[in-house]
Structures are given as C-alpha cells and as structure tokens.
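One chain of protein is taken out of this complex; the other chains stay put.
On to subunit A.
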Amino acid sequence: MSGERLVAAYLSDLVLAAEPLPEERRTDLIVDVTSHIAEARAAGATSDDEIRQMLEQLGDPRDIVTAAADGLVLVEPTPASPPQSRFRGREIAIFFLLPFGVYIFLVGWFAGLYLLWTSDRWTDREKWLATFITPFGYASVQAFATVDLGYTLPGWLGVPIVVALLLAPLAMVVVLAAKGRPGRSSQ
C-alpha cells in the first residue's frame, strides 16, 4: 500500500473505532491524531516505509480509543447489570439465516450477515469464517451439486466433497454456537 493509502486506512480505522466515544472526546482524538500524522509527515516521514513505521509507533487505533474511553463504560456491561444470556433472538436468527436465509429471496442471507457482524457474541475472525465458509449458505452447496463440470467426478472424490459441503454450514453453526459469548467482539 502507498503511504497515502496507509494513512487513509489508518484514519478510517480510527474513526470507526472511535464511534462509541462521546462526541467531544471523539472529535478531539481524531483532530489530535490527524495533526500528529501531518506533523510527522512535515517532519520528514515521506517514504512509504517511513509512513508505515510512523503509524506503527502511533499504535493500533483501537488501543488509542480504549485509552480515550478511560473512565467511561462503553461496551462492557457494569457489574451491577444482570448477566446477559449467551444467545438472544438475533443470534438464533443468525443460526438459521446463514445456512438457509438465501432461500428467503436472497436477502435473508444478507440479513443474517448484518446480524452476525453487528452482534457482540463473536470475534472478527469467527465472523469472517462464518461469512466465507459457505457464502450464501446452502445455495453454494446446491450450485456446486448442479453445476456442469464437463466431466463427472469419480464417486470416491465426489461423494466426500458433497458430504463436506453439506456439513460445512452446519459445522459453522455448531462452531458459532459453541464460541458465542457476550462481549467477545471486543476481544
């Protein structure tokens, strides 16, 4: 990535991470970090490598936002609040919509994705996995089963592939169900 794009990506990560902060703290933080980057570039960080190193020294935008959240309760529930149950209606909906939602006029799968990515029950890695293991859920399995390859896969190869494809969306649901906990997305 070029230095220009690195800076743009860094700032957009920061803006995104800073969203939960109160207005004033958010604006201050973004202004401060933006001027820091401008100063560093004026002070000689010009090559792509220098810019990359400068951003590394600044640190992960999420760590900076965590520092700015100091004294505020943003995502973590206060000890006084009742413990949240592991899965609410929306998580149950995700378990259904990711494998089968595509059959609800296609939008069902996208709705499942939206619920998945806005849920705090999983880490980003788990969310990426659930998104790409079988895009469009069983529709991709069906597509594979019906596509004309121009030749027939031998049974010893075709059968295991079909079985794996049939199991993949279910396995994904099982993994999500096993891993999901309130607040994991902030880990």
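Some notes on this structure:
We adopt the following convention: a residue touches a chain if its C-beta (ideal position, glycine included) is under 8 Å from a C-beta of that chain, and two chains touch if they have at least 3 such contacts; residues count from 1.
In this section, contacts and distances are computed from a predicted model.
Name of the non-displayed chain as stated in its UniProt record, restricted to "Xanthine dehydrogenase family protein subunit M", "Citrate lyase alpha chain", "PadR family transcriptional regulator" or "PaaI family thioesterase": "PadR family transcriptional regulator". Checked against the hidden chain, the listed residues A:25, A:52 or A:181 yield one contact partner: A:25.
Of the options A:7, A:51 or A:64, the residue whose C-beta touches the omitted chain is A:64. Where subunit A meets the missing chain, the touching residues are 25, 28-29, 31-36, 38-40, 42-43, 57-61, 63-64, 67-68, 70-71.
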